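A single protein chain has been omitted from the complex, and every remaining protein chain is retained in its original position.
When the chains are written out, they are named A and B in that same order, and each has its own residue count from 1.
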Amino acid sequence: MATSIWNNIVLVRKTSPLVHNVTNYVVMNNTANALLAVGASPIMAHAHQEIDEMVGLCEAMVINIGTLDEYWVQSMLTTAEKANALKKPFVLDPVGAGATHYRDRTLAKLIALRPTVIRANASEILALAKFNATKTKGVDSTAQSTEAIEAAKVLNQTFGATICISGETDIIISKGQQVRVKNGNSLMTKVTGLGCSATAIIGAFIAVIEDRTAAVTAATALMGVCGEIAAKSAKGPGSLQMLLLDKLYNITEEEFMHHIQLEKI
Amino acid sequence: MATSIWNNIVLVRKTSPLVHNVTNYVVMNNTANALLAVGASPIMAHAHQEIDEMVGLCEAMVINIGTLDEYWVQSMLTTAEKANALKKPFVLDPVGAGATHYRDRTLAKLIALRPTVIRANASEILALAKFNATKTKGVDSTAQSTEAIEAAKVLNQTFGATICISGETDIIISKGQQVRVKNGNSLMTKVTGLGCSATAIIGAFIAVIEDRTAAVTAATALMGVCGEIAAKSAKGPGSLQMLLLDKLYNITEEEFMHHIQLEKI
Partner (left out) sequence: MATSIWNNIVLVRKTSPLVHNVTNYVVMNNTANALLAVGASPIMAHAHQEIDEMVGLCEAMVINIGTLDEYWVQSMLTTAEKANALKKPFVLDPVGAGATHYRDRTLAKLIALRPTVIRANASEILALAKFNATKTKGVDSTAQSTEAIEAAKVLNQTFGATICISGETDIIISKGQQVRVKNGNSLMTKVTGLGCSATAIIGAFIAVIEDRTAAVTAATALMGVCGEIAAKSAKGPGSLQMLLLDKLYNITEEEFMHHIQLEKI
């Protein structure tokens, strides 16, 4: 399995898919850099006048509600609708699900448009599935992962999306399958937008890999392994961000194979 | 005094306060990273539909007018009003005060909502207090600090805010008290948004420390000391930004005590 994952990483590097992002202001720069580092070509655009054409040009879409407002919500909905019309995949990052009613109303509309993948921490997954989640605290993962797994299964069955629950262990859930990626480092939670970067990288992988579980697993493993390696030399969150972008760009098969820790259930 | 400052730094790390930011596009990423590095949890949101709930969730607010427009000004006003209604503190960074009439009109409204703290360079403080300031040049500090201190006293007496005048020496003014923090390094002015980061860190400290002068002093000293240490190894503004985030995260009591230079007047 690890070999086929590496092959998928190489495939993204070789094909350099165009990925359209409707994402939040905080992470646009490091998300675009993460996409470039793994070999993809990022586009960020939100004008209602051009969304349809941008979706037409791109091979996958990333929707992240971090700094949503009325205009941007419409951009997100149009992006998802056009992606559906063109049968192109999109990944949803429901940042802050459960924190406000506006986020939850917006997410209800977006999830009804059937994202190909949803990537979120445990408390966001619980909120999305309308489980009685403890109140979201920022973007931290506070809820129990066992409950979140049940919520993820419900989301997968109801909306068809492959679910990735981020956390110390990242858990990928799709149609009875469960893959656990045990890479990463806790220092990654001290850099803003690394979760959003992981979501965008999933966008790059679903752009070129038909098997959604394989695509999400490869993207998640790449981010986790690179973060783990970067954290070894990092002296804090500043150097971690820099070293992570370097590693996403220059990681070799040998390094990747040496670090990856997968479990299939 | 230095010991109680360190205790306050530890308190922020331990309590990890949620801080809501309505700030400018240029600095969102490095401001969020600065908040994470000192141990706080940043939220950035501006949609009118969710401001009230976000203020309800958070323990302090940061308002920064750097890239203001009509929609965002309303977000800022609502944030300040709701903070007042819930008796929660907020800090104002009046970026570019005096540069345009629109900024000055907006600031008149925001200041009337009685910010807990105002942090700005000397020329912005002069403009806020309607002193005859030399025209603001970007975000640089050009005005004489003696005049700015008089202006700060007027602002403190009129609006009750604790004032922090940033500059080579940072001066904190509140009810007859004056604290001077003589840390920092001039290279910090060559990295965009370090002033905005300092303001956000003040937000994290007023979230958990009742004594406003103590909170602003701790936040200002932490930023100044970390910037000073980071500048010793920096080869330019790129490495300074990285090293500063690392140092905000990993500074020890010993390092802090060795560098801090305070004066109480």
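Operating definition for what follows: contacts are C-beta pairs under 8 Å (C-beta built on N, C-alpha and C of every residue); 3 or more make two chains touch, one makes a residue touch a chain.
Keep in mind it's a predicted model, so treat the numbers as computed, not measured.
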{"item": "Residue of A:P42, A:P115, A:G193 or A:G224 touching the missing chain in the full complex", "value": "A:P42"}
{"item": "Among A:M28, A:L128, A:I163 or A:V225, residue touching the chain not depicted", "value": "A:M28"}
{"item": "Residue among B:P94, B:G193 or B:G227 touching the omitted chain", "value": "B:G193"}
{"item": "Sites on chain A contacted by the missing partner chain, in the whole complex", "value": "18, 25, 28-29, 32-33, 36-37, 41-50, 53-54, 57, 71, 241-250"}
{"item": "Positions on chain B where the hidden chain makes contact", "value": "24-27, 29-30, 66-70, 96, 99-103, 135, 137-138, 140, 189-193, 234-239, 241-242"}
